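These notes concern the structure reproduced below.
The complex is shown incomplete by one protein chain, all other protein chains being positioned as in the whole.
Naming follows writing order (A and B), and every chain is counted from residue 1.
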Amino acid sequence: MDPEAFLDIANQVVKLKMFPYFDIAHCTLCALSVREDLGSGAQTFSRKHPLACWLSYMLVVFAGGMVANGLLAEPILAPLKNTPQLVVATLVWYVIFYTPIDLGYKLAKFLPIKVVFSAMKEIYRCKKVYDGVTHAAKLYPNGYLIMIIIGTLKGNGAGFTRLLERLIRGVWTPTAMEFMQPSFYTKASLVASLIFILDRKTELISAPHALVYFGIVIFFVYFKLSSILLGIHDPFVPFENLMCALFFGGIWDSLAKILGRGQPKEGEVKDAKKTN
Amino acid sequence: MDPEAFLDIANQVVKLKMFPYFDIAHCTLCALSVREDLGSGAQTFSRKHPLACWLSYMLVVFAGGMVANGLLAEPILAPLKNTPQLVVATLVWYVIFYTPIDLGYKLAKFLPIKVVFSAMKEIYRCKKVYDGVTHAAKLYPNGYLIMIIIGTLKGNGAGFTRLLERLIRGVWTPTAMEFMQPSFYTKASLVASLIFILDRKTELISAPHALVYFGIVIFFVYFKLSSILLGIHDPFVPFENLMCALFFGGIWDSLAKILGRGQPKEGEVKDAKKTN
Partner (left out) sequence: MDPEAFLDIANQVVKLKMFPYFDIAHCTLCALSVREDLGSGAQTFSRKHPLACWLSYMLVVFAGGMVANGLLAEPILAPLKNTPQLVVATLVWYVIFYTPIDLGYKLAKFLPIKVVFSAMKEIYRCKKVYDGVTHAAKLYPNGYLIMIIIGTLKGNGAGFTRLLERLIRGVWTPTAMEFMQPSFYTKASLVASLIFILDRKTELISAPHALVYFGIVIFFVYFKLSSILLGIHDPFVPFENLMCALFFGGIWDSLAKILGRGQPKEGEVKDAKKTN
């Protein structure tokens, strides 16, 4: 492929307008996730508690912005000030939950549509991560951890508000903590935040910014599609296992075990499994 | 009644000073609600954990302002800066919980006093809803949803902090979510917010502002008194059922059921009831 043309595409991706098509894709997938989270009782719940259903859905749609605003002392409700966006979000919710013979839901679940929407959502996610890192960097030029946290939260906000989202619907699942078993989206957003910070703050990445951005978009879309179509769920696992073995005790614990005098002893591991 | 005199009364209601009498009424009813929420263990609890008792009561008293401030990035503690108001609130708490032979509590439960205080609290509620809508409209002139949320929260803040209030007392009831079964106060505050927005932003309501305000005060007080004296608890229910039937699947679901091919099937409904 012609590098000039490639850079051209990259520049266009950077400037892509999100509203309304990407918003529709994002909202549709959020509504599907809420509906799937409700399980077999989704229809009954949406009929009996439309307010709780709508509020928990809105929280999922605007999760990233709200949580990031809350942590940066900006108004948590600010993402709701854009009325056209709200109307689009509400319409999508209505279509997914309340259309006759469940047409909207069935359409959204139709594989080709789901694939296209998922790809669009990943492009949107990349933009959100980038915006989050840029915004945090403006506020705290040397707060690298803050940039990473905001970028990750903007990228996968819904993962971190899951407990609250379910609580709005009257369900409390304290063990479903994102931090305990971070999803692929969280890890990918974290890595993307790191790359954006390196791109912005250091000279390590010599490629033009548009290419870096486009590369991350491709990475996001590629793994999302592999996940839907091929069932590959988390390409980070081998790296994590390596990290854990090297830095977080793996090798030393094994050594200590072989030498027969270290922790964790068998009994302790069993205890731990029971208590956690 | 003379329309001039009526408008005059309306104008006086709009300018009514809240401190200290309306504050006392509000605090008394808050203390009663905390005490009733504690059930038969209220006395023992207030003796063993005065701090938790006082804090959860303060949260109930200042709930609306605190939650609204939290959502608008204003200091959550700001409602506590008014020392005379704090002193009044603390005195009321002390009288309700700790007077000898429980005199304060018995007096506050005495029907005529309760009726007067409830009416005063409703006048206060109306003012809070109006202040909330006005404040949000200043910050976000086109953020209609934000105005509604802030108005509703200011009107019935204690309903939304119930989980936190109980948590302060060491009790966790995740299913007691206001969004699942919104109380009459929440719905009335929501409707009042809507009317204030229509009055402020559109030309649909031609009556002078004082009359609109006074009309809402009368509506609040009237339904509160019906609730205490006649046991009518929620005049919104018929409208809600109509809305649900028309827009949230009611009719379509029935049609689909009759045609024998739609959801929710019998089994699904039963499942849903079990899981929720």
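The rule we apply is simple: a contact is a pair of C-beta atoms (placed from the backbone, for glycine too) under 8 Å apart; a residue touches a chain by one contact, two chains touch by 3 or more.
For clarity, every value in this text was computed on a predicted model and none was experimentally measured.
Residue in contact with the omitted chain (choice from B:31, B:68, B:168 or B:190): B:168. Contact with the chain that does not appear here is found for just one residue of B:7, B:24 or B:80, B:80.
Screening A:34, A:58, A:108 or A:149 against the full complex identifies A:149 as the residue touching the chain left out. Within the complete assembly, residues 70-73, 139-140, 142-146, 149-150, 163, 172, 174-175, 177, 179-180, 182, 244, 247-250, 252-253, 255-256, 261-264, 268-269, 271-273, 275-276 of chain A touch the chain that is not shown. As for the chain not pictured, it touches chain B at residues 39-47, 49-52, 55-56, 69, 73-78, 80-81, 83, 86, 97-98, 100-102, 167-172.
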